[in-house]
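Shown here: the complex without one of its protein chains, the others still in place.
Showing chain A:
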Amino acid sequence: MNHNHPVFTDNDPQSELVTLNLGPTHPATHGVFQNVLQLDGERIVSGVSTIGYIHRAFEKIAEHRPFYQITPLTDRLNYCSSPINNMGWHMTVEKLLNIQMPKRVDYLRVIIMELSRIADHIICNTIIGQDTGATTTFLYLFQFREHIYEIFEEVCGARLTTNIGRIGGFERDFNEVAFTKINKFLKEFPVALKEFENLLTRNRIFIDRTAGVAEVTKETALEYSWTGPLLRATGVDYDVRVSDPYSSYQDFDFDVPVGTSGDIYDRYLVRNEEMWQSVRIIEQALVKLKTEPKGIFHADVPEFYLPPKQEVYNNMEALIYHFKIVMGEIDAPKAEVYHAVEGGNGELGFYLINDGGRTPYRLHFRRPSFINYQMFAPMSEGMLLSDAIINMSSMNIIAGELDA
């Protein structure tokens, strides 16, 4: 066995350094990963990150599964905002197959994706509050994640591992209850978010713990390929929704919030503002939906869109297509496609190589958490341990995305 991990020794009698294993499972870390930190008192001298504890070989499994069966793999990457992952994958396949979506489907997708972005940011921001000692914020805002999950449940029947949608649209139309719940959410959530901001944004303790902590410059962030709220907090105006609009984001009017110093406080502010912008996008989408003909929830592509089960029982065509799709005999072009969506943590990319077989020849996930997290250990050096914990929660590391 050859373990090349650096081993910290304190043979030197003068040495006062303490080695601390933070993780693999530790109540203060947000997932299963290890940080071996060397501490001088409370201050971190150096650190080494180890990941891979929940590596599930998704890329290998994807090579053995037809397109439809890859969907459940994607929503297990970032389980805090799984619909974005689902739809990112579906849009990748649609790009490969050159499927044009009806506008109504695009708007419905935007609603779901923005709701899951809000859910993701709620978790991250309330946890920052929690880690700085403000449990109240967590209790106030966290119920709205529950309300979002109830909307998901109404749309697809599942809450966490959602599997929303199909290649070419949705499995079924949104019912009236779903729209009622979305409207109720839009009415109640801004009030609570305002209250949440009142509790934290001008809070002296919160500012003292976060402002000026873990500052990252623009240049460093780009050098380390950061994306998402972390990159925007440093002042780089990059959002996949604006720079490479997918689905129908070009039809919406929204701002991309940016920070200035890239510290934890800025990341918190950027995420908060993004929640406001998401609410704005959903409101616009609901207005746009009114002018679209009702009852359209998928594109007219029977050879790729999995037919509803009721039709499979009663319609020969549907049965044939169902069989062909389930057996993975979709006639997809031999091509390579890279498609990126703005996930909760940043650019979530799918690199798909199709060689005409039943399964993808190669599928690679560009996972934002994996790439963002690489900077955690270097940036922790010189930081207090208690600050490093808040830094970790502000990076919103999702262990599922870290490992794939």
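Simple rule for what comes next: a contact is a pair of C-beta atoms (placed from the backbone, for glycine too) under 8 Å apart; a residue touches a chain by one contact, two chains touch by 3 or more; residues count from 1.
One rule holds in what follows: contacts and distances are computed from a predicted model.
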Of the options "(Fe-S)-binding protein", "Multiple sugar transport system permease protein", "Hydrogenase expression/formation protein HypE" or "NADH-quinone oxidoreductase subunit C", which is the UniProt protein name for the chain that has been left out of view?
"NADH-quinone oxidoreductase subunit C"
Which one, A:Arg76, A:Lys95 or A:Arg159, makes contact with the chain that was left out?
A:Lys95
Missing-chain contact among A:Leu22, A:Ile51 or A:Ile112 belongs to A:Ile51
Interface residues of chain A toward the undisplayed chain are 1-5, 51-52, 55, 57, 59-61, 63-64, 95, 222-226, 236, 238, 243-244, 335-338, 340, 347, 349, 351, 353, 361-362, 364, 366, 370-371, 374, 403-404
